[in-house]
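Missing here: one protein chain of the complex. Every other protein chain is in place.
Chain nomenclature is as follows: A, B and C, assigned in order of appearance, with residue numbering initiated at 1 for each chain independently.
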Amino acid sequence: MIVFQTFLVLVMIVAALAAARFGDLLDAVIACALVSLMASIIFYFLQAPDVAMAEASIGAGLTTAIFIFAINRSIRYEENEKTD
Amino acid sequence: MVSPILLIAVPLGLAFAIPVLGLASKRVPRYVPVIAMLFNLVVSVSLLPHALKAPIVVRTAGWAPPYSIHLVAGPLGVLLSSLIALIGLLVAVYGIDYIREGAKVKYQILYILMLVGATGVVLTGDIFNLFVFFEVLCISSYALVAYRGDSTGVEAGAKYLIQGAIGSGLVLIGIGLVYGTFGTLTMADIAANVSSVGSFRLFVSLAFLITGFGVEAAIFPLNGWLPDAHSSAPSSISAILSGIAIKAGLYAIARVVYTVYGASSILPFLAVLGIVTLLIGEMCAFGQEDIKRLLAFSSIGQMGLILFALALASATGISGAVFLIVSHGLAKALLFLASGYMIYRTGSRDISSLNGIGKRMPIMSLCFTVGAFSLIGLPPFVGFASKFTIVRAVLGTGSTFFITLLAIGLIGTVIEGAYFLRIVQGFYFKPAPEDSPEQTEGKVPFSALVPVGLLAVLILTIGLFPGIVGRVLGPAADDLLDRTAYVQHVMGD
Amino acid sequence: MSPQAILITAFAGAGLVFLAGKVHSHLRDFLAVLSSLALVGLIAWSHGQYGPDNEIVYVPDFLGMELALRLNPLAWFFAIYIAIINAASVVFSLSYMKGKEKLGFYYSMMLLVNAGMLGIVLSGDFLSFYIFWEIMSWSTYLLISYRRGPALHAGMKYIIMSLVGSCAMLVGILSLYAQFGTLQIAELGEAIAGSSSGYVLFILMAMGIAFGVKFAILPLHTWMPDAHSEAVSPFSAVLSGVLVRMGMYGFLLVMYSIVGLKTILNLGAGFFNFHYILSWLGAITIVIPTFIALLQNDAKKLLAWHGIGQGGYMILGMAFGTSLGVAGGIFHTINHGSYIALLFLVVGAVEYRTGGVRDLNRLGGLIQRMPVAFFGCLVGIMGLIGMPLTNGFVSKWFIYKTLITEGHPFLAFMAFVGTWGTILSVYKLLHNMFLGQLPEKYKEVRKAPISMQIPILFFCFVIFLFGVLPGIPLRAIQGIQDTMGFAPLQLTMWGLASGAGALNMLNICFAIVIAFAVVLLLMRLGAKPRRVPQEDSYAAGSSVPAGKYHHSVEFYNPLYQMISPYLKDRVDQFYYWAADKAQGVFELTRRIYTGYAGTYVLYIISFLALLIFLQLAWEIW
Partner (left out) sequence: MRRLISLLLLLIVALGIFLCFSGASFGAEGASRAGKLTEDKVNFGRRYASRGLEENKAGNIVASVVVNYRGFDTLGEVTVLFIAAVGLAAILHARREEATPSKAEPASLIVFTGCRFLFPLILLLGAYIFIHGHLTPGGGFQGGAVVASGFLLIYLGCRGRGLRSAGVAVAESLSGLAFLAVALVGLAVGGSFLLNFLPKGSAFALFSGGVIPLIYVAIGFKVGSELGGIIDNLSGEAR
């Protein structure tokens, strides 16, 4: 069990890093959704079904949709910022 | 006696009701904030005598404090909630005609909710509830900064949102750590069990809380959002942000440091931080050409002074800080409100375009001058009385460390004097720029003159008779300092 | 009359005048004159009503402190002096200011400054002292700025220096409170007696900065030349005549009423004795500004530098702590007030009639056009130099005598040098304005209006009155000194009765009258003078086009070349340099706020990391 949860946490971390790195905002949003999804599963395993439901429906579902709407109204690709 | 919880519930209900009222009539919503804040003012002031006797502890859901959320309306809380209601009321009156564009109904909703958030912050006795109201305050202020939807506003709002969200995240982590350690969220209960901050675990949670609340309180390295947000928001909102919102952040820090942790060892650090904030704020304000940005930086400076005074840990020091919260709230609200119509009139935020406005808008300029003098700390205005209390407290400590800091801090006052008086000179003694357009929409309506005038009168009256506020300051300071009494009141027996 | 009534009249007058200005201009002028004269009357009437009856607590609880007013000889003396000079200036303003803008503001500020100063001298505790001091400071700032243009710069310079002083004073005052738990002046005197000399020195330093800024002691003087020359002339008279001397009042109050004579004299050892250092500062304040005054071509700047220089005499007299010296210092204060106010009014009158010309190189020959002004100027410079029969002579006599009897030849020498400089420069003032050839364009200049002549003549009268009968003010000064514990002087109506250097103005008066008669007789006996028109331009046998020739331009050129390299105002330059550098630092500081959210987030994280790191590494908390 602990191995599985560790795996989920690792996926979360990787997805979060990916969300920060992706230049395509749509990809980043999907990565964010992945983080929420993993969190939701972890909550479920931690015996918090209420939170898991909220996280799944709001975090993974609605928020993603809202982000996509927002991207739809602005630009999809992050401009290359100067590195210093 | 009215239950202090109505201070939150009634305005909240009115805010919830606005969308329906807005459907019925287009004009009604703009008067709702006035009603809400009038109610709050009356209730807060009527609660003051009770709170002075003993803090009023309000349970929710019928459970005794550690098991449920409760409000603690002590002298400090009620004093601050009166201040919030007072400034909120005046700014609400100002907002009746000032808000001309955008979603006016939504502005009024957000406006009430922001003040509800601030009131909740100063009244609550539960650390997570503190966070919740803090969020109510912050999120509505993010929205209000960007409310006009112009690009500078949205940009400032976004910056504010990013930093504020990080701050809130840090607060949340801090609260999580505290809960993990103590298994309770009641501040009094935590206070009863904290033995020292020496423990690393406790310290980390304190560091998170200070940093998180510090973002809203505009302490030096955490205040990058402030100049943009305060200058891009509509003037009525800037007045609330500067006059109230940042004070709520500082209140939260003070509450956490003094009451919850009793962390006296961190105070010298906060004092240094306060002076650094003061100096940097004033130094940045000096060269500003944008009047609202200048006022925003000046707020940073004043926050530094308040933090410094809070860190003195003496009753006079804290009463000085609370007094400065009051006086700066009044003065800064006045300055922002007055500059709001000046900007409408000249169509520009440049200080040089405000030259010679003393002739065109005599009352507004006079009130602005009163506010500026009060901020510098010139008698007989209220700013003097508060700065005076702080200096007295510092010298009363007799500690070389604090006196040295004070001496450095007074340089800030001189800088402040230099830039404010430069503006005042411009108002009255510099010729108006020739190409200044005479904009008729800048005619000051009655609804703007009344609050601005009242603020000026208040500044002068309290300055002449500081006893009006002075009686509450001592108990307010004790409220913050006396942890055992606080714990006893909240937890009973 | 209680001090409260005086202050209420003063402040109410200021407010009413402002409101009256909205109604009608005549009402405003009338009220302004009325209230300033009423104040003189009230204060004069309250003469001698000292003691506990006139100690009034007017705010019982200002954050736990009592604010009190009181009337004692020192307060009364300064109050009447303030009120008279202010009243004269207000009367002078009637015609000088006619037709200018914002007159309601001007008059009410004049009265507010007056009220502030009266508040300072009447306050019975240091908190009220500070409050009135600040009211005076900011109203002065507004009045200096009134003239616009360069006046704005002068006003800023003034208020910034003044704020620095106020901060220092606030620290000093509240340190007293922290130490002794009271700010009542009467109680402080006893409380401070036992404290260490280091603490007393700290208090004197802190307060001294504030008083020194107002008093314009070197090196805190730099605001003064600008402010005096840029203010409107009636206000310059107030500014130079009384406002600056509030510093003197402060010094007297702190040094002799509170700290006490004995402690002051024993503060420090040998050369580093407090009062010795202060007197050296005074001496330097005499010499340098007086010679800088010599270089000025702007009449008001010239007077302003003299205002600084004369302040040195007062400090010099006051710092010594002998009966004679302090009496001389106080007496010189009011004397200087009378003649410097007179001179500023005269310059104002000239300025008024010539259309705002103050440049000495462009004036001249106005003696017949403006005889009263000329007479005023003559009397004024006589006073300034310290000629016998004028009050300046008596007070300078006191001061010189103190220096000599106390055995300070160097200081006395410096004081004399200062007098030479004064003679040279005020002669330039008199000559370049009134004597010599009349420029063509001033042919039509008329006499000063009557409302200007009255104050001018009044001051002339005062100068002679106190010069011949110095006993009148000296009695009052004696009363002050009694309260401070000085040995009494042997006074008569005509001067000093006994001791080395007794002074009897009556004898001097006789001598002068006789000498004058002799000269007059000789002139009568001599050849009859031939009168030529004033515009006659005739030089060494050739005629010069009218208006081209003015023999007083660059009058002292060789002297200038000699002294000017030593007389740059380096202090002022230093302040400007410092301000410039400070602004550079401010600019750099502003770069902290890059406007880029990423940076700000970095700040937040680094703050948190710093806190945690400090605890991890050193366990600070």
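As a working rule, contacts are C-beta pairs under 8 Å (C-beta built on N, C-alpha and C of every residue); 3 or more make two chains touch, one makes a residue touch a chain.
Everything quoted here is computed from the prediction, not taken from an experiment.
*Asks:* For the chain omitted from this view, which of the shown chains does it touch?
*Replies:* So, taking every chain into account, the missing one touches A, B, C.
*Asks:* Out of B:Ala36, B:Ala51, B:Leu79 or B:Ala146, point to the residue that touches the absent chain in the complete complex.
*Replies:* Checking the options B:Ala36, B:Ala51, B:Leu79 or B:Ala146, the one contacting the hidden chain is B:Ala146.
*Asks:* Which listed residue (B:Ser46, B:Thr152, B:Ser199 or B:Thr484) would be found touching the missing chain in the intact complex?
*Replies:* Among B:Ser46, B:Thr152, B:Ser199 or B:Thr484, only B:Ser199 touches the chain that is not shown.
*Asks:* Give me the chain A residues in contact with the hidden chain, please.
*Replies:* These residues touch the chain not displayed: 48-50, 52-54, 57-58, 61-62, 65-66, 69-70, 73, 84.
*Asks:* Contacts of chain C with the missing chain: which residues?
*Replies:* With respect to the unshown chain, the touching residues of chain C are 602, 605-606, 608-609, 612-613, 615-616.
*Asks:* Hey, which chain B residues sit against the chain that's not shown?
*Replies:* Contacting residues on chain B, toward the hidden partner: 3, 5, 9, 12-13, 16-20, 22-23, 58-63, 66-69, 101-103, 106-107, 109-110, 113, 116, 120, 128-129, 132-133, 135-136, 139-140, 142-144, 146-150, 154, 157, 173, 177, 181-185, 193-196, 198-202, 204-205, 207.
As a convention for this text, only the chains that are shown with their structure count from here on.
*Asks:* Give, as an integer number of Å, the spacing between the C-alpha centres of chain C and chain A.
*Replies:* Result: the chain centres lie 74 Å from each other.
*Asks:* In angstrom, rounded to a whole number, how far apart do the mean CA points of chain A and chain B lie?
*Replies:* Comparing mean C-alpha positions, chain B is 36 Å from chain A.
*Asks:* Among the residues of chain A, which ones contact at least 2 other chains?
*Replies:* Chain A, residues with two or more chain partners: not present.
*Asks:* What are the residue numbers in chain B that touch two or more other chains?
*Replies:* Chain B, residues with two or more chain partners: not present.
*Asks:* Which chain C residues qualify as touching chain B in the complex?
*Replies:* 59, 61-64, 102, 127, 130-131, 134-135, 137-138, 141-142, 145-146, 148, 151-152, 155-156, 159-160, 163-164, 167, 170-171, 174-175, 177-178, 583, 585-587, 589-590, 592-595, 597, 599-601, 603-608, 611-612, 615-616, 619-621
*Asks:* For the complex, which residues does chain B have touching chain C?
*Replies:* On the chain B side, the touching residues are 158-159, 162-163, 166-167, 170, 197-198, 200, 203-204, 207-208, 210-211, 214-215, 221-222, 224-225, 227-228, 263, 265-266, 269, 280, 283-284, 286-287, 373, 376, 378-380, 384-385, 388-389, 391-392, 395-396, 398, 406-407, 410, 413-414, 417-418, 421-422, 425, 428-431, 465-467, 470.
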